[in-house]
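One protein chain omitted, others in place.
Chain naming follows the written order as A and B, and within any one chain the residues start at number 1.
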Amino acid sequence: MELKVENVSFSYNKKRQILKDVSLSVSSNSVVGLIGDSGSGKSTLCKIIAGYISNYKGSVTIDGEKIPDKDYYPVQLIFQHPEKTMNPKWKMKKVLNESWTPSQELKDTFGLKENWLNRWPSELSGGELQRFSIIRALNPKTKFIIADEISTMLDAVTQVQIWQSLINHCKANNIGILAVSHDIDLLNIICDDILYFKDINNL
Amino acid sequence: MEKLLEVKNLSISFTQYVQGLNRHDLRVISDLTIDVNSSEIVAVLGSSGSGKSLLAHSILGILPYNAHVTGEIKYNGKTLNQELKEELRGKEICLIPQSVNFLDPLMKVSEQAIGECKDDDEHKEKKIRQREIFDKYGLDESVDDMYPFELSGGMARKVLLSTALVGNPNLLIADEPTPGLDAKSVEETIQDIINLKKEGKGVLLITHEINVALKTADKIAIFYSGYVIEINKAENFNSADTVLHPYTKALINALPVNGFKFTDGVQPLEETLGCPYWENCPDRFDKCENHKPDLVNHDGIMIRCFKYEEADNGA
Partner (left out) sequence: MSELPWYNKGLFSSLNLRQKTLLTIGLTGLVLLIIFICGWMTNANLPTDFSIKMQAPSFQHPFGTDWMGRDMFARTLKGLSLSIMIGLAASILSSIIATLLAFLASINRACDEFVSWLIDLFASIPHILLIMMISIGLGKGAFGVTMAVAFSHWVNLTRVLRAEVLQINTSEYVLLSRKFGKSKLWIAKEHILPLVLSQIFVGTLLVFPHAIMHESSVTFLGFGLSPHEPAIGIILSESMSYLAMGAWWLAFFPGIALLIVVLLFDIIGDNLKRLIDPSEANK
């Protein structure tokens, strides 16, 4: 399968355009890196691809077809700050199972501890929460993962753990990844192909 | 080189309510010991949300009321109590905050830099000083009358730094100065921090980005699960062989440039009886499970690990 972004343009207001004719494509079982400075509009592009923003020009398609917005969205965005993506009044068990019920094996792969499930989000660290938000996004209906600076706030040891588990799972299940980061060293290691944001954004 | 700041056995805990009426103490920083000299940059490196910012808050005396602090902080040999902290902050000790969100959005930046003044004379004096500093960082007079929202990213960073410097402090505390900056601004920030050191100031850099710490700091303290487990010279962090603690080794090896090596294990959620790294440690002894190692000096490197303590005792 192929996720295709074609000629996407977007501006929050008339004065400042953020994206102009951006095109890229990600195929299943590949990891594509996207590098660019913060504040350059990478996150906006991520939100457009994952269906969070709809009033853009251009098209985002999977195998040439528009992505239906009614049901589970097959392109899932993982955010930089996992604590903001969790309802503070929910225990982690409910947070994890909101999207689907992951297998014990998958939980083990990501090093999820059983006693974390009875905690509130505020009681866990960013690294622990990010593991939850990744597993949540790995619903079998997910075809593509957009990872927007998912390890920027984490320490190097956790960064390796998270990326290895994520990439292994995605390769085995034919899920494509768009990895967005400002860290070229990281992308060099994890990606099959790297795009430079300033090259694809025709501003 | 003189000792500017000495932090000894500092522990910070918070009182929290858990499940109904029971209060519970949450330890965030345990037994932290660290020194900062003049003309020296010391980085405290830990994952974000690990509570290392509280060290800065504690030095400045701006911890929330439900925090409980033990241990000692000395500045220029004098013990810092709340009164002294309030007197020194903004003058001798200054904070470089993370972002413009720390500025008052309804106040001109020059007035914020000048701060509170007793009378007009003091204001005039400080105004001159503020102009000098702003000039030094390439902020012309038009910036004086701007409000925080009018500043561009790069300007905002310079304003924050100049604001911290108006009081001519000896000790600067930079709390996560780099996240969210583009590569060029990070380079500039690093250069600015190094320049402060050249002027003879002491800098305590609190960050989770190891690259920034490596490029600026003389000493790096590694923060793990609330404990400082190793304080080593920055150049030793270029290779896993020259750092001592098993976690530090894992951390260095996990960097993308050093091979992105996988190490299993997560930081413990609750206070452990023994060494916080015991569960994941490849070199653990039986002793580590139930006894906590102290931060000891091993050949000039501060280390919290029985492996080195044993070696020293044996010798």
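By definition in this document, a contact is a pair of C-beta atoms (placed from the backbone, for glycine too) under 8 Å apart; a residue touches a chain by one contact, two chains touch by 3 or more.
The shown structure was predicted, so the numbers you read here are calculated from the model rather than taken from an experiment.
Note that of A:73, A:116, A:144 or A:163, the residue touching the chain absent from this view is A:73.
Looking at A:87, A:118 or A:168, the residue that reaches the missing chain in the full complex is A:87. Across A:8, A:35, A:50 or A:92, the residue that sits in touch with the chain not pictured is A:50. On the side of subunit A, the interface with the absent chain consists of residues 50-52, 70-73, 76-77, 79, 81, 84-90, 98-99, 136, 139, using the contact rule stated above.
Criterion: only the chains that are shown with their structure count from here on.
If each chain is reduced to the centroid of its CA atoms, subunit A and subunit B end up 31 Å from each other. Across the complex, subunit A is touched by residues 46-50, 153, 179-184, 208, 210, 247, 250-252, 254-257, 260-267, 269 of subunit B.
Residues 37-40, 83, 111, 113, 115-116, 119, 123-128, 152-161, 163-164, 182-183, 185-186, 188-190 of subunit A are the ones touching subunit B in the complex.
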